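Here it is, the structure in full.
A single protein chain has been omitted from the complex, and every remaining protein chain is retained in its original position.
Per-chain numbering from 1; labels A and B assigned in written order.
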Amino acid sequence: MTVLVGYVPNSFGEAALSAAVAEAGRREESLVVVNMSRDDVLVDAHRAASEQLDRVRRDLAELGLAAEVRRVEEGSDAAEALLAVAAEVDASVLVIGLRHRTPVGKLLLGSNAQRILLEAGCPVLAVKPA
Amino acid sequence: MDNFNHLIAGFGDVLTPLNLLIALTGVIVGTAVGVLPGIGPAMTVALLLPITYGLPPTTALILFAGIFYGGMYGGSTTSILLNTPGESSSVVTAIEGNKMAKAGRAAQALATAAIGSFIAGTIGTMLIVLVMPQIVKFAVTLGAPEYFAIILVAFVGVSAVLGASRVRGLASLLIGLSIGVVGIDFVTGQQRMTFGVPQLADGIDVVVVAVGLFAVGEGLWVAAHLRRKAGEVIPVGQPWMGRDDWKRSWKPWLRGTALGFPFGAIPAGGAEIPTFLSYMTERKLSKHPEEFGKGAIEGVAGPEAANNASAAGVLVPMLALGLPTNATAAIMLAALQGYGIEPGPLLLTNQPKLVWALIASLFIGNTLLLVLNLPLAPAWAKLLQVPRPYLYAGILFFAAMGAYAVNGSPFDLYLLLALGALGFVVRRFGLPVLPLIVGVILEPLAEKKGRQALQLSGGDISGLLGGPVAWVAYAIVVAVLVWPLVSKLRGASGDHDDHHDAGTKAEVAA
Partner (left out) sequence: MSNSPTGPQVVKDRAQYALCAGLALLGGLLLFDASRIGHATTTNDPVGPRAVPVVLGIALVVVAAFYALDVSRGGHGEEEEGEDVDLRHPADWKTLAMLAFVFLLNAVLIQPLGWVISGTILFWGSAFALGNRHHVRGLAIAVALSLATFYAFAIGLGVNLPAGILQGIL
């Protein structure tokens, strides 16, 4: 059983990461950090650069946590990718950053968070930046 | 200087609030389309050309100039941020520019590219103003045989020099010439290669050929081999440069301009040679040679200036002789003919107002580009976040729109698809595209001049020989054709060299 967090290089991702670290400590479980980079666009704003992922690894190592940092590079759907990893590592909780979407925004742009909430097989912790 | 007065008058024609708005539209739309992957400036111009058709000539020229420079800037933005290898004239910019972007210096790379392009474009356009009358004086002395010989130089230049496979270049040229033959023979009124299809009687429009070969062909090719590759990170920021960057950039800008303009003016010069030369020169002259390969600003400043200067240089033979020397020029020629401007030695005498309006538009488009695109660069970068299906669907959408708008006939759309299939074949077999399009453009002119020359001599083939200019041109043609055989006999390696790859890759997507 591990804590799985969906990471993106912005305040939402950082908030989710902090919450996930706390959660992993509370549950005494290991941590899996996943960053998804879409393969159907030339530029993906949610892709974490390798240096950023290395920094996350170092920070987690400093905290003494058993952690794995991954980047998924196939597929065009972040929600789907995250759920797949959740099934694979048998996650006990999924941690994601939550941003506000208007109803129209959700219709046109979709909401990964909404789909994760509805389709996850485990509890989901949705976090907002402080 | 009489020219100067004409130029001021041209500015007067062009600088109205409405026209400035139109120029702004052109620059914005041109940049947006130029940013799209695989769409170079030639393609941007071809795709957006039909939107200018409904306008009066001066307004159309202004819109067109904006699209032209916008397309060039969009292409260099993408090559800096993404290292796209498909942009022929920005290939060199990508070498250092992309490294700079990866090192977090995208802002400086974009700035030096934009400012360098502006300076080169301005100087280049001024050179056109200065040089044109001289070239026109020379052009007026050219008779039909000389013209014919010079066109032959252009033909062998594009097919036998670029890329190492002469056979493929010639094949491409011949296909292009065959497409050019389609239509009514201008002398006898005979229909040739139309096979009873009435819509082909007017020949196949160059813009349709360009859009079909480049846009639709590219779309089909990518569709067949779409790579699912994870999106890059692009550091987005307002372009700006520090004092040191300015100091290191200004000389490369000037050197690049000096290199680019003459090469642009030569038949079959193209933009690849001057940009490469500029890169080599900057590397040699740089005080920081170790930075080359890791993101040296001179390696962006010089080639970008060379690129834009060469684009201006290309206008000289195009306007003075009616001779396009690369794909962009070919499309511009078609555009100008559509606006009622007939390039050639008599252009300045027949249509002075339009020519000066064009030149004034170029200055304005160039300036607007700098003013507009420097702050907007982050927005253009955002365009690259659009998913690929939408990008390529968009390309096909604009291609269909443009092709239909040329004649209002669905037949052109069928033709477009057929030409797209040809574009696919060309990419599949690694044929160079430039000879094809040059063949289509120049076939009518070449044939006309050739037949005129023979007419003057009453059918005697020596009529093609003409005067000294023609002899020099023929000598060049023979030399270019014969050289590889000579070097083969001397034991040099044969046709299948490796720089064929770079040649084809770089210029298929022109």
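The criterion applied here is as follows: a residue touches a chain if its C-beta (ideal position, glycine included) is under 8 Å from a C-beta of that chain, and two chains touch if they have at least 3 such contacts.
Keep in mind that this is a model prediction, so the values were computed, not measured.
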item	value
Residue of B:His6, B:Lys102 or B:Arg168 in touch with the missing chain, whole complex considered	B:Arg168
Residue of B:Leu226, B:Leu346 or B:Val478 touching the missing chain in the full complex	B:Leu226
Interface residues of chain B (partner: the chain not displayed)	37-38, 50-55, 82, 84-86, 165, 167-168, 170-171, 174-175, 177-178, 181, 185, 187-188, 190, 192-193, 195, 216, 218-229, 387-390, 392-394, 396-397, 400-401, 404-408, 410, 413-414, 416-417, 420, 425, 427-431, 443, 447, 450-451, 454-455, 458-459, 495-496, 500-501, 504-505, 508-509
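Quick note on the criterion: only the chains that are shown with their structure count from here on.
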item	value
Rounded Å distance, chain A centre to chain B centre (Cα mean)	46
Complex contacts: residues of chain A adjacent to chain B	37-45, 47-49, 73-74, 76
Residues of chain B that touch chain A when the two form their complex	37, 81-82, 228-234, 381, 384-389, 391
